[in-house]
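Shown here: the complex without one of its protein chains, the others still in place.
Our next item is subunit A:
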Amino acid sequence: MSTAAAEVKIGQDTHHDEHHDHEQSFISKYIFTTDHKMIGKQFLITGILWGLIGVGMSVIFRLQLGFPEMQLEWLRPLLGGWITEAGKLDAEFYLALVTMHGTIMVFFVLTAGLSGTFSNYLIPLQIGARDMASGFMNMLSYWFFFLSSVVMMSSIFIETGPAAGGWVVYPPLSALPQAIQGSQLGMTLWLVAMVFFIVSMLLGGINYITTVINLRTQGMSFTRLPLTIWAFFLTAVIGLLSFPVLFAAALLLVFDRSFGTSFYLSEIYIGGEALPNMGGSPILYQHLFWFLGHPEVYIVLLPALGITSEIIATNSRKPIFGYRAMIGSMLGITVLSFVVWAHHMFVSGLNPFLGSVFMFLTLIIAIPSAVKVFNYLTTLWKGNIIFTPATLFSIGLVSFFISGGLTGIFLGNSVIDIQLHDTYFVVAHFHLVMGSLSIFGLLAGVYHWFPKMFGRMMDEKLGYIHFWFTFIGVYMIFFPMHYIGIAGFPRRYYSWTNFDAFSSYTDLNMFVSIAAIVTVTAQFIFLFNFFYSMFRGRKAPQNPWRSNTLEWTAPIEPGHGNWPGEIPTVYRWPYDYSKPGAEEDFIPQHIPLSETPESNLPHEQELAKKEVVSKKDNAGAEA
């Protein structure tokens, strides 16, 4: 009933909207925009800026780790008082750097910058919708993220420094301002920023889910959705279920810090003084945090995997191998991501029986992951692979998924994890499989959809150079880290030169640091390419990658509303590449089966006969 009423309204409003398009002011077009494409670009640019800051921090602490004797006096103009009198990095600031590096990369770059960018940009374009379900909520989502960014950024500039308790901010360290400087105002700002961030992600996620479920174009059934959309959809579902839990955890931490409650604090003596807090449990925080923290890994991974599926299929000129198996494995990963959190807590005094349950569940994740790897490889197998920069980054991603995933099997075993916990082995593992993989997904996505976003092509040669530097660089950085970690080298240590046991790893650490600096420098090739191509790049053709998905049927630079006329109807799945009998090696989703009798399979011929009816409808509507 209400739908009917809404439809009447719609008729009037469509017109209203159409001439809205031309009279957008600068502010409503670029700043407070409700257009999903511009919001996606806002997320992308903000994410890139955050990426620069986060990666820059890692270079500073890599200097400390690789060259512990180095004079850092020259960084004083940048870091000021954080360089000690002796010209060294302040020890507490080192902790703040690793904390902020983690927070920024995990949340601001790989969650907001990756899922925020591509979910916003691609969902309406690939499912055939004019915009998100609520453009206003979408705008709020970006501006909450922006607000969160401002708060987090300002915490870097305060006198006591930003949060320094590690990106997981475990209490009691993070709950007691007298513990370290970073647990004072910096920690408060961290919590405030994260609350805004959670609000932003929830607003975004609700929008993504609603849009995918309700606004698909005619014929776009769930089994015809590109795998990108499946990935973004499931990512949003995971976020919707896990971020509120982080909110609850953060809320209780706020009460402990600022109101004197004892949720996480109990029987603590600090500075010779006994605190009044009784009866709290710091382990409780770990449970709550990792109930978000582990799904967060998949919030970061899934969009990258979805983007890869699309790029690999397009550029191998082959249908994705095992489309349904891909969906199934993503669903499996989604469900499993919620029941494995305690594998981060094997050394927290967890009941060993519970530990083995979580170990078992964790190892099961290897199955859907292996299915995905297998499907990527079989899609590439004997394909007519076109090596665009996006393809290379996608293949690099698969490589990290294998090499980083394998060490996940080690760490998932509680017996081995007890040895390796909090060593550089863990650092190497998650930087390969979560960090580098997702960054590669992000870069692949940017290279692939840049022509759609900005109407111009990125330079391919620079793309290749960027890829090889980054790909080799990432392995140079993180492969040696495994060895350092197996030797017991602990993470988050400011100085290790006092320990004889670790002195034999000086040269490896130096090697890692040099590799890191080279790799980071190579990213400027990308930045140059990105900003230069935005204004001076070669003009993009309508469908540069000869791809099947709907976004390439929209104008090269789509306006608000995406398609000037009717939204295209979908007649087939998005992976009809190199179909036997077809003239071209791709058949876009909006081409009816009845127009391609030469390539239809027997059951499709049957479908094509039924199709004519809806085709007529469509023709009527177009006229």
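Note that in this section contacts are C-beta pairs under 8 Å (C-beta built on N, C-alpha and C of every residue); 3 or more make two chains touch, one makes a residue touch a chain; residues count from 1.
The rule we apply is simple: contacts and distances are computed from a predicted model.
S.K.: UniProt names the one chain left off this complex as which of "Cytochrome c oxidase subunit 3", "NADH-quinone oxidoreductase", "ABC transporter substrate-binding protein" or "Hydrogenase"?
M.R.: "Cytochrome c oxidase subunit 3"
S.K.: Which of A:24, A:134 or A:160 sits in contact with the chain that's absent?
M.R.: A:134
S.K.: Per the definition of touch given earlier, which of A:31, A:213, A:354 or A:367 contacts the omitted chain?
M.R.: A:213
S.K.: Any idea which of A:82, A:291 or A:577 touches the chain not displayed?
M.R.: Residue touching the absent chain, from the options given: A:291.
S.K.: Would you indicate which residue among A:249, A:554 or A:591 is in contact with the undisplayed chain?
M.R.: Per the contact definition at the top, the residue touching the missing chain is A:249.
S.K.: In the full complex, which bits of subunit A touch the chain not displayed? Write them out.
M.R.: Residues 1-3, 5-7, 9-11, 13-14, 16-17, 34, 129-137, 202, 205-207, 209-211, 213-221, 240-245, 247-249, 251-252, 255, 259-263, 278-281, 284, 287-288, 291, 566-567, 621 of subunit A touch the chain absent from view.
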